[in-house]
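One structure coming up, written as structure tokens, with questions to follow.
Note that one protein chain of the assembly has been removed; the remaining protein chains are unaltered in position.
Chain nomenclature is as follows: A and B, assigned in order of appearance, with residue numbering initiated at 1 for each chain independently.
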Amino acid sequence: MDSVQKENILDVQKVAMVFGGLMALSNLNFQVKQGSIKAIIGPNGAGKTTLFNIITGSFPPTEGRVRFKGQSIEHLKAHQIADRGISRTFQTIELFDNMTVLENVMLGCHTRVRASFMASGFLLPQSRRKEKEIQDRAMKILKFIGLGDKFNDPADSLPLGEQKMLEIGRALASEPELICLDEPAAGLNETETHLASSLIKAINAKGVTVLLVEHDMKVVMNISDEIVVLNYGQKIAEGSPEDIRNNQRVVEAYLGSEA
Amino acid sequence: MVNHHPHFLFYGSGMEKITLASQLLQYLITGLTVGSIYAMVAVGFNIIYNVTEIINFAQGEFVMLGGLIMVFFHVTLGLPLILAFPATILLVTLAGVLLDRLAIRPIRQPSVLTLIIATIAASILIKGAAMFIWGKDPYDLPAFSGRNPINVLGAVIQPQYFWVIGFLIIIVIALSIFFDRTIIGKAMSACADNADAASLVGIDVKRMILLSFALSAGIGAVAGITVTPISLMEYDRGVMLAVKGFGAAILGGLGSFPGAILGGLIIGSIESFGAGLISSGYKDAFALIVLMVVLFFKPSGIFGDIEISRIKRF
Partner (left out) sequence: MLRIGKLPITIFAVLIIIFPWIADHISAIDHYPDIMVFAGIYCLIAMGLSLLMGYAGQISIGHAAFYGIGAYVSAILTVRYGLNPWTGMLAGMVVAAVVALLVGAPSLKLKGHYLAMATLAFGIIVYIIFNEETEWTGGPDGMSGIPGLSIFGFGFDSVEKYYYLVWGIVFIVFIFTINVIQSGTGRALRAIHSSEPAASAMGVDISRFKVIVFVYSAMLASLAGSLYAHYLNFINPSTFDLFFSIKLLIMIALGGMHSIWGAVIGSGLITFLSYEWLHYFGEFEVIVYGAILLLVTIFLPHGLVGVPGIVKGWLRR
């Protein structure tokens, strides 16, 4: 066990979410240590994606706080949260299907490098320079995730597994400190799942904290440092993969949901 | 497009000395009358919107057609009111059906943008056809119960005003019964709530959409028939009616029927008071300003749900 107290990069405090009478999340508390990989698991409808949406700014929680590097972010809009250093992928792939593979990742650089409207229109040297910089960064990421030679293909021409990788690559382009992956292994076959897991570990090795929602237990157990378990919008367990594997409540929650 | 027909017929024609109170009352009753028309248009919007989430930009044309076709049956052909009224409604309802069949249904990849444009195109076509058939002149209809003004506390009111308000009440009652008590009505409400679930239980969603257009057209026709004896009708009245009716629908909360009624009456009153007290040249602008203010500050309207307007899947 590492005795150095790592900082909590993400702190979810007493978060509750009510949708017109339905309590999707209640009294949720957990932290994510900087540099770790933390997984959120739970039966369908447990509130995992809602939690994700709150953290990444799709909407604010009805109650509670979300702190990122010590600062409250729960009231910020999605693009502001991206500027702060949190990036995400989507459960249903949300690639930009009107662009190429490269352009998708280039868009990911938006928070870091961008030229103004006027500079772009007049094709000023600074805008050309920035465009080149964006292109170089994006190519580097494509090579890192293994899609380098498909850079000019339409994004929607890729097979599912590569589309998921591309989404992750796009999320990396903003140089996030925290990356939120929403079911990165969903719909993937064994090979693709293995590639995705390796990629996530490689990203983490570079110092990026990873928070992921995932149903594939093998992936979760394999790569996570810590796991949070949700059921009916509440946290029912939290701990290392070992702890969770042996947790009776967790087992019941999953079995119960199959009934 | 400036409103060039004599709106003094609407806004105070009394020649005797009028006290401020009775003048205000006059504006109010006028406003409620005009507002009833807007309410009927708004109700029509809501019916279609609830089932399809489409805003029918051609809604106002149904009102226009109602008025002009009634002129054709009642004045040109000389049919008695009892026959001309339902005949007109039937024909305008047919126009509504055609709108759905020819402009909405054929669209292969419906999106908000394309549907908006389709209904705009339809409204231009209907307007153009009306201009072709009836020309640009305004037409008049005999009032249902004569033109002897009724004196209400000093305000001078045409009896036709009460017909308009009366028909609004009838429509409200009829629709309530329809949506709450009849099977077809309940099926339409089901579609409004959840089209997928509705089709799963065997409801023919396409037919419900058709029905919503037909119903909206019919209601629009009633509005047109009842208002023409007051303010005449010409081929290009549809647009302003549609925009103001939409304002009423938004003010009340899009999709809400009580909202449409309330919204219509409020907007009609604002317009009437505005035209009377502030400026008659800007008469049309009042409703539009209300519309924009509502859209900017509370798009969910009076009875609408905030969540609905924000998380709308447009």
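Following the convention adopted for this analysis, a contact is a pair of C-beta atoms (placed from the backbone, for glycine too) under 8 Å apart; a residue touches a chain by one contact, two chains touch by 3 or more.
Owing to the predicted nature of the structure, the values given are computational and were not obtained by experimental measurement.
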In the complete complex, the chain left out here touches which of the visible ones? A, B
Touch criterion as defined above, residue of B:120, B:143, B:175 or B:205 at the omitted chain: B:120
Of B:107, B:197 or B:277, the one touching the omitted chain in the full complex: B:107
Among B:32, B:55 or B:215, which one is in touch with the chain left out? B:55
When the complex is taken as a whole, what residues of subunit A touch the one chain not shown? 56-58, 77-79, 82-83, 87-88, 90, 94-99, 103, 106-108, 110-111, 113-117, 120-123, 127, 130-131, 134, 170-171, 173-174
Go through subunit B and note every residue touching the omitted chain. 1-2, 55, 102-103, 106-109, 112-114, 116-118, 120-125, 127-129, 131-132, 239-240, 243, 246-247, 250, 279, 281-282, 284-285, 288-289, 291-292, 295-297, 299, 309, 312, 314
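The rule we apply is simple: only the chains that are shown with their structure count from here on.
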Measuring centre to centre with CA averages, how many angstrom lie between subunit A and subunit B? 49
